[in-house]
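Here the complex is missing one protein chain, while the rest keep their positions.
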């Protein structure tokens, strides 16, 4: 990852600001011959789109994606496929309302990137946070839609597992339930609790943090490139790069600090299908930076939205002390709309790991059971 | 980060296995003219070196580093300096004792990378874990010693803040006390608690997890390259790439999930020295992926050493079910010796961020206060 | 350089096909605070634009560039400046006329990339060569316009110095005369010769090769990063990546093979201004991969346009032998319109070298003369 690009063989470069003409990405290195239309991408963007409920920003953005390159109507396959050349995607900004931001043109919003960007560059696009706006994540979701095409048998699912102090118990997590409610909540019983909490937060002009969990099933053993391209290290970077992310853990994560070696060991045996079977998954599907064939699991902590109505002390560009309350249209809990973004980043990392693994080794993962049972 | 290299302008490539002839790294892109001798590096290696107490592995390795390139005795400066060309460092393996590992030549040690490496590559150096051994981290520490030379005014300090269930309270953390005890413990009162806990663990042939905290002071505002070279994202990758790491958090990290926006906002005012002053540091010194001038803080969770004496069920290379107890010389708590490694990784990430920031912008961070007060 | 991206700190990613909706690039890592408008870029695109004379393709493309991100109207400076974030540029395709290409949908045009793309990807956008079309070079010219902004004191000028068998003698090259004629010819006396040659070629439906020379003056000593980021090696890659390029030489190039060491040595003395002065420039301004302060000079050979009216034997996608004459609108000598592209690639390579040099060393090139004369 560097500048505005991430990935090695499957590479994503994003661009765009919150209140410019639009945003987009160039997805490079995609294998050829994959069926890909705008509708394939649009479906995933819908999940992230703003303006869809009272607990997310009221900004109305259709987020209609255009594919500008890298696909071709292939007669042989009878449909539009990727050609192996860079896929340029663009989403226009429609509902910018720059006037909302006139007040903060000079002052640094606490908790936002305003001060840091100004300190680094000496100039900043203050409208809606400019480049640092979470609007950039639409490009990630679009790229992730392409990554999923590469990942055939892999299923990636995210869920919000904590909002404020209210955490879903691990044994209550059912990824199949996340689309039943506006919070990507995997536990129906938690839904009313969060609803009440968020309603209070929203009315107070406040905000709240959250934790998002993600799991990828169907990842074969062998993906990841130690030592500095470890699958878990790349996931950590990809997930920490999401706006407002403050922590990433793989598998049992921080809980392992309190474990003994006996607690932590994921024992193995041969399953009924003759394949290796792990008896637990504290490792989160990664050992030594390489996938083990178990589900790859991670969790990401998101801080509360920094835009709140309560006045906060801060500075302006002239170095004067001022008080600022951040009006505008904001998500009270950015963690909710982060779910499709987390999923997309996991998809991109896995697609890149798969292509690199195939490059170095030819791609055939070893199957000890097959040998053992023959 | 890719394969066995990390960094962009300041780049580190490591190599070597636990029981091969040695290990080392090539540090490329180092600025010229920095005073550098083997002694400068050796001092940091001593902190990580095995065989130094009963709570770390008994393997006896002098870890004597040789500089093979990239420095020159400069008459003008009267000492050995870096020349801007790649610095090759090598550490010989002395106390390999390969015989210890004969039993595990065929079986996959649970929790180790054995199975994953075999699944990926179809062949593995099973002696001491081969490439996946924590011995590789000596090369990181050596590289970090060079990174610190670049970082002049920056101080990087790590501490163990949790071992097993016993965590140091945040207000008890005093980085000045970490060298008084064999655990890098920043709280003298916690030392006997850990000592007792570890003694019990060690006698049982068990192991325990830990959390390491690190802070870098003196980092100016402006380092880090959004969106995919964010300082916190690069720290996350660098720290997650350390053996046994399972979680990384920046600043208040996972705790922010329970925060409200009011709790989390780090307000600003002008300090007595006329410079911007933050009234708290939940952000861990990074906003929008760019340093703010506050201390950069992070925490890393380490799982328990996977090598334990209790028999565990696992498979062998022929796909047969076996039981394995891992004998050999191991750290009961890998988190302890990870402290110098965590520091080194932070140093390397910061040095790289500094050089890239200087490349893109010329390096002069904006100082609003200076303007405001003039 | 990899996939569709080149550069390290100054990075350019291009996308787009000849007959898709458009083409463009993302320029990442640009220093902040540089004045930049669409007009700044458009001026350079005009030089490359098709449809401007009878010796270049008659395709009519306005090549109007839009800046989609990375700039901001800065009140302090009173104009639009770069912000340090990615600059996305887009050029719409207007005059595609896909029908022209129906005949070659199945057959591989000899000398074109048709067969190679099909062999690699199994699918290809055959309309106008798709991604392999020289239309992609518009994005390079646009990126080069930004690179020039970074390069302040550096002047980059190209010229056609050979068309077919008619070469301009080295002592007749005057870069100041290239805009007086439609060939970028630096020698007015050669203009009528080329005119006659090209007229004959054009009428015959044939094509001809060419050589383009380029020089960059004002490059200080010290740019370039040995061993594998040598300035000349990066120029070689950048120039060879241009469509139809078949050779690159630096300074005296292939001629040095016949030189003796005495011929080749560029001797040095102190100039009247007290600065180091080279007495010749066979090296082309680069020694050991690092700029010396002399003009950086290179030459690039371009093969004849592969599209000709004479029928040629080839294959189609079904593996059948066919004869093909390539109709459509083509440059009889691609070398002519390559001049702005060559200049742009040199600009991009130099801008990247400058930023990396500044990153590693702080950027102050050593000036021995200043010392010597003090």
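A, B and C label the chains in the order they appear, each numbered from 1.
Operating definition for what follows: contacts are C-beta pairs under 8 Å (C-beta built on N, C-alpha and C of every residue); 3 or more make two chains touch, one makes a residue touch a chain.
Because the structure is a prediction, the values reported are computed rather than measured.
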item: Absent-chain interface as seen on chain A, which is shown; value: 8-9, 29-32, 84-85, 225-226, 355-356, 358-363
item: Sites on chain C contacted by the missing partner chain, in the whole complex; value: 1-6, 8, 14, 108, 110-113, 115-122, 131-132, 136, 162-165, 201, 206-211, 221-230, 232-241, 245-270, 276, 279, 282-284, 286-293, 301-308, 310, 312-321, 335, 357, 361, 365-373
item: Hidden partner chain, residues of chain B it touches; value: 3-5, 11, 13-17, 20-24, 26, 28-29, 32-33, 66, 68-70, 72, 74, 76-77, 81, 83-88, 90, 120-125, 130-131
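Following the convention adopted for this analysis, only the chains that are shown with their structure count from here on.
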item: Geometric centre: closest chain by C-alpha means; value: A
item: Copy pair chain A, chain C: interface residue numbering same or different (half cut); value: same
item: Distance from the mean Cα position of chain B to that of chain A, given in whole angstrom; value: 26
item: Chain B and chain C, separation of their C-alpha mean positions in angstrom; value: 44
item: Separation of mean Cα positions, chain C and chain A [Å, integer]; value: 38
item: Set of chain B residues in contact with two or more other chains; value: 8, 226, 361
